[in-house]
Every structure is written in C-alpha cells, then in structure tokens.
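Inspection log for the structure reproduced underneath, given as structure tokens.
For this view, one protein chain was removed and the others were kept in their places.
Chain naming follows the written order as A, B and C, and within any one chain the residues start at number 1.
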Amino acid sequence: MVLEGDCSQITSPGQFVNIHLPGFYLRRPISVCDLEGDQLTLIYKTVGKGTAYMAERKTGETLLLLTGLGNGYDLSCAGSKPLLVGGGAGVPPMYFLAKRLCAEGKTVHVIMGFNRQDEIFFEEEFKKLGCRVTVTTVDGSYGKKGFVTDALPENYSYVYTCGPEPMLKAVYKAVQTEGQFSFEERMGCGFGACMGCSCRTLTGYKRICKDGPVLRKEEILWED
Amino acid sequence: MVLEGDCSQITSPGQFVNIHLPGFYLRRPISVCDLEGDQLTLIYKTVGKGTAYMAERKTGETLLLLTGLGNGYDLSCAGSKPLLVGGGAGVPPMYFLAKRLCAEGKTVHVIMGFNRQDEIFFEEEFKKLGCRVTVTTVDGSYGKKGFVTDALPENYSYVYTCGPEPMLKAVYKAVQTEGQFSFEERMGCGFGACMGCSCRTLTGYKRICKDGPVLRKEEILWED
Amino acid sequence: MGRLTTNLCGIEIDNPIIPASGTFGYGYEFAELYDINCLGTFSFKGTTKEPRFGNETPRIAETPSGMLNSVGLQNPGVEKVISEELPKLKKVFHKKVMANVSGFSEEEYVYTALKLDQEEAVGWIELNISCPNVHGGGMSFGTKAEDAAKVTAAVKKEIKKPLIVKLSPNVTDITEIAKACEGAGADAISLINTLMGMRFDLKTKKPILANVTGGLSGPAVFPVALRMVYQTANAVQIPVIGMGGISSAEDVLEMRLAGACAVEIGAANLTNPFICRDIIEELPIVMDKYGVEQWQKM
Partner (left out) sequence: MGRLTTNLCGIEIDNPIIPASGTFGYGYEFAELYDINCLGTFSFKGTTKEPRFGNETPRIAETPSGMLNSVGLQNPGVEKVISEELPKLKKVFHKKVMANVSGFSEEEYVYTALKLDQEEAVGWIELNISCPNVHGGGMSFGTKAEDAAKVTAAVKKEIKKPLIVKLSPNVTDITEIAKACEGAGADAISLINTLMGMRFDLKTKKPILANVTGGLSGPAVFPVALRMVYQTANAVQIPVIGMGGISSAEDVLEMRLAGACAVEIGAANLTNPFICRDIIEELPIVMDKYGVEQWQKM
C-alpha cells in the first residue's frame, strides 16, 4: 500500500504508523517500509478483518493515520558492515533501514527468513539498493533451508533485526555483536498513553509503542 | 437515490425497504418513491448520521437492503377520484401510489404539504403523471398558505395519506371519506420479528413494520 | 452423529444454533425467508399468563454496535400462544421448540410454564428471570440469588421437561445466581439477557425510549457475555447456553471456548434475518479453519 501525505514526523527506519480503519475500534500499527518525500510505502500481510479491509482499499481513497510513532533504529551504531535480519512481516522495516544505511555508504548484508518460497517478497528491491541478500526458507523451497540464524555470516559490525519473537530470541543468542531488536505487542493507543504494550527490560519498564519498538540488545530481558 | 436490483418483492405503493449501512447497527427504513422494473427510487431527507452516510454514496456503489416490507396501500378502495395527501417526508410514497392509480385511469388529486418553499420537491413529477396538484406551505412562501387540511377539495372518493403524526391526525379529523393512513415508528427489524414498533388499533395490536405501515381509517386508535 | 450435533439436556439437536426469544417471534416471519428447520431449535417470544401490549413506543434505539429495546414482553398470553401461535409454529417448524416463560409472580411463572410444559411441540422451558423492561417483575427475580432459586424450584417441581433458567447480566456476581439456580434444580443456564442501558434525544432532551431505560444487545455486549458465560461455566456443572451479541460463526466458536454447549442468537436476527442459517452453513468451514472436528468435543 502506497500512501501520500505529510510524513514529516517519520524520522527513523523502524518507526511505524497507526492506521484508523472505519468499523474497527483500534488502529492498526504497520511499520514503515519505505518513504520518499511524502510518499509512504507499507507492506502488510492480510491476517484478519482489519488487514483484509486495508487490502480492499482502492486507488484514490483516503485513510487517517498517525505517523512517526516509536523510537526507530539508531543508525549511528551501524559500523561499516551492518547485518540486517528480517523474518516474515519483519522484513518491510529492514528495507527503509537498508536504504538509509546504503545511502550512508555502508556495506549492508540482509538476511530474510520466510516459511516458504511463495511468501518471499522484496529480494530484488534489496539487491537494487546494493545489499548483499541471503534468503532462508524453513521448508527449503528457496534459498538456504532453515532459519535466519542458519545463515549468519562470519563478519559484521552490528545487527538490526525485526521479526517474530522466537526469531528475535534466536538471533539474540546467535549473534556476536551488539544490536537493535524490534518487538511486536498488541497495542492500545500506539503513542505511549495507555500502557497496553509494556514490557520489562534491564533498564526498567518500557512501552513497546513509545520507548520501542526497538530495544538495544543489552537492555533486553527475555520473559520466559 | 436510485438503486438497481431485484425488486420483485415490492408489490404495493406504501411499502418500504430497509437499508443496511456499514457502521450503523440498525437498518434505515425508507419508503418506495418509484419503481420501474428493477430500478428503485428512494427520496429521503438527511437528518442524522445514517442519512448523511446515504447521501455520501457515489454512483456504482452497492448497498444491502431488504425490500417489499410492510403491507402497502390497497388500491382497490380508491374509487374514481382518490385524494392523496403527503406531508414532507410522506410525499415520496405518494408518487409511486399516484403513478399506479393514474395507470388505472383514476382522477388523482395530490395535496403536498411543506414548511417552506425550499423544501418542495416532485411537484412537476406529479403533474407529469396527470395528477391535479395542490401545494401548501406553512409559511405561505409557495402555494396555499397553511396545512394540507386547509386545501382539502370538495369532492373525492377516498383518501391515501402519509406524513408526520400530527398531520395524519388532522387529516383523519378533516376528511369525509374512508381512507388509508401510513404511520412511522422507530423500528428494530422492519419485518415483524421484534415487536419494536407495535401500536394499538381498534382491531388489536399491530406492528407498524409488518401489519402496517398503512392502517385503514376505521381501525386507527389515537393514543393521546 | 453430525459434527454439529449437540445434546441439550437430553434432547439431541442438529446444531447448537438457537435464535433467542424475542428476536424470532413464533418463527413464521422467518419461515417466509428460509426453511427454519435447519435450526437446532429456537426460543419463542416470551410468554406470560395474561396478554400484554408491553411498553409504549418508542421501544427501540440504536447504539454503537448495538441496540436498546424496551418491548416489555408483548405477547398474547399463554392461552392464545397455545391455541393460536403454536399451531402456526408447528406448520413451519417440525422440531422441538424452546418455550420462553416470563411472569410477575412465582405463581404466574409456574402457571405459564406448566401450560407450555404440556405442549408436545415444546422441548424445553426457558425461564426468563431477567427481563430488564418490566417493572416489579422479570429482572428482579434474576438479580437476587434467593429469589432466583425460589422461582426455579417452584417451576421445576411442576414441570416434566428440562428447565433452562435465563440470567440477567445486571448483577455483581453472576456465579452466585447461577449456582443458586443449579441448586434449585435448573437443568441448564442461559445467559446473558440484555444489559440495562439508555439513550437521550438531544432534540427533545428526553430519553429516547418511552420506558426510559431498555436492554442493550448486539455485538457491543459480546465481550461481557463471553466473560459471564466463562465465569458461569466454571461455576456450575449443568450446561450453559451462551448468548449476547453473537453475529458470526467465529463468535459462536468463541462462545464455545468460553464454555457454552450451545448458543442463542438474538439481535443479529433483526439486522440480518438470514444470520442463523448463514452461521449454520459457515460453522463447519470455520471449524475446519481452526482445526475443530466435533462441536461437542471442542
């Protein structure tokens, strides 16, 4: 979905927008996949009635959204050879991040994990940015068979990752460098007011929507 | 609003359709103004959020509606010179009725009552059917000043009327012949299931949506 | 046994979908629209000893994702229900029907329930001790455990058919009432009846409903219904029929997860008269989606 409007609040990759959908009480948080001027690209998977409603929108329609939510990734830690690891619905924010890092002249390596070949998207887009791209599929139908952690390279300066919690945990355990991890949680407001998406960290309680969704590796406290 | 679809359930003028509007729990009952084949014309006044939503619909959109609801007028009682009295939002069903009566070769006299000139609609349409048309306005800004009952003719065979309850009551008291009166009430279902719109009549309890909206003059019981 | 088959107090019904009392009349308005024999059963319009017009109009108000009604138990009285409505009902519905009974005193409840218990078409008596729209009766029996138990026991003693007691959600502790009814001999509990609510007309500055307050139903109340069914199912041993805002096959499965053995569908019939037929058709598809083989074993 490509939207046009005032996106001046979006300052970092890893931030999200929160979309009001008529007939649904809570907004849908979707991470920013790309931003060019006032043109915003969002990629989402149709999983429920809300995303189904989004998928039915036609060109020219208007949606109300809050933009620039969340802290986003801190690019200053990247080093020269950042590693970006995205799993499934965690891939889109990696694109915006890769684009910014490539623009800064970094050597970006992207690992994208999917279940099956038919879920894969954006491989070419990442390559066009100049990234080195590794795709893994759980069933081996494309790329390297296995999980993203089965495809970690030898050499990288820093890790940025986004994906389902089990993947984040596996990446956390597997990587050697510091890094930033983007988390998901059911949100109420999306801007820090309701405490609906709180989590415990080593540096205190954090709101995923406001103090996150990106946490630094060193502050993460796994709950189970 | 003109709609196209299966209207085979609509058998009589005075019947209504019940329109589902996304975002509103209850359907909106609107009386049939005209029907040509599968083309249905509805005229409604924008009074609340539901009718405002209807007014915003664009050509080509689809609405879900239940058709052919209510008993409608019985045309067999009309006699040769039926009098049709419509007040405000009660005018549209008079058009469908007048059309049918004119097609049967009746001499139809229509009295239309409005508050002000800027509310008047369909005067020309009734004339084109061949009806004699009298317009009254409460403020005298057009036609005869006063209420519909100030414009009753000398000679008519039967009365069909639809409008706000005070008007119906005034017509009831003023007319000399028998007649049929169409009532309004807040409805739940619109098809006789919920007993939301019951009223007392001289022939027992009636559901406005199913046993009505048209009651015969001789069965009406005014409640206050 | 079909995958939707449900045992409701010893009577096997083809599926757990039951239109709720007051939203389905005596069935024949809906029989004009589809063959209502596809239903598990249905609960007919609440019946009292004497005929009732009910409350004055307006009786209906719209709310966000719901509606208020204050019909107030309009019905022709039990004698006419038996002599006029049941014969018409039997022509269009050939399964056992659920007889919904209301009253203003213990004696009235017993009188009406006993009359309907003797009708062959009636499979279950559903005792409505939770109507929020009549004064000095209905709900007052459903908000005190002691009174609920008393009327339940009095009716149970007289009737032969299974007794379902329909509870009000307008209480502090639903489990207390449910346990009292179970202890008094109820064969099942159905809940929730409507939540008491109101709306104002800004033009007249008065309540929209002539009765001032009314009962809230529709999807708005679904989360409250789920919670109360869950609490009740965990508190009693007898079957629980879940209702309150159910509008889809998915909602039906949520109710099942909350502990309901069958569901009643109310307000949704009024906004989409085909909803119960549609849900019965969709239920197996949704059960497939979520890996549920048999309704009863879910």
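Criterion: contacts are C-beta pairs under 8 Å (C-beta built on N, C-alpha and C of every residue); 3 or more make two chains touch, one makes a residue touch a chain.
Computed from a predicted model, the values in this text were never measured in an experiment.
A.B. asks: What shown chains come into contact with the chain that's not displayed?
C.D. replies: When the full complex is considered, the omitted chain touches A, C.
A.B. asks: Can you list, in ascending order, the chain C residues touching the missing chain?
C.D. replies: Residue positions of chain C that touch the missing chain: 61, 63-66, 68, 143, 170-173, 195-200, 202-203, 205-206, 212-213, 216, 218-224, 226-227, 230, 245, 250, 253-254, 257-258, 290.
A.B. asks: Hey, which chain A residues sit against the chain that's not shown?
C.D. replies: Touch with the absent chain occurs at residues 20, 24-27, 66, 185-189, 191-200, 205, 210, 223.
In this text, only the chains that are shown with their structure count from here on.
A.B. asks: Taking each chain's centre as the mean of its CA atoms, which one is most distant from chain C?
C.D. replies: A
A.B. asks: What are the two chains with the most C-beta pairs touching?
C.D. replies: By number of C-beta pairs in contact, the leading chain pair is B-C.
A.B. asks: Can you figure out the chain closest to the middle, judged by Cα centres?
C.D. replies: Smallest centre-to-centre distance to the global C-alpha mean: chain C.
A.B. asks: From the C-alpha centre of chain A to that of chain B, how far is it in Å?
C.D. replies: Result: the chain centres lie 58 Å from each other.
A.B. asks: Chain A to chain C: how many Å between their CA centres?
C.D. replies: 47
A.B. asks: Give, as an integer number of Å, the spacing between the C-alpha centres of chain C and chain B.
C.D. replies: So the centre of chain B lies 36 Å away from the centre of chain C.
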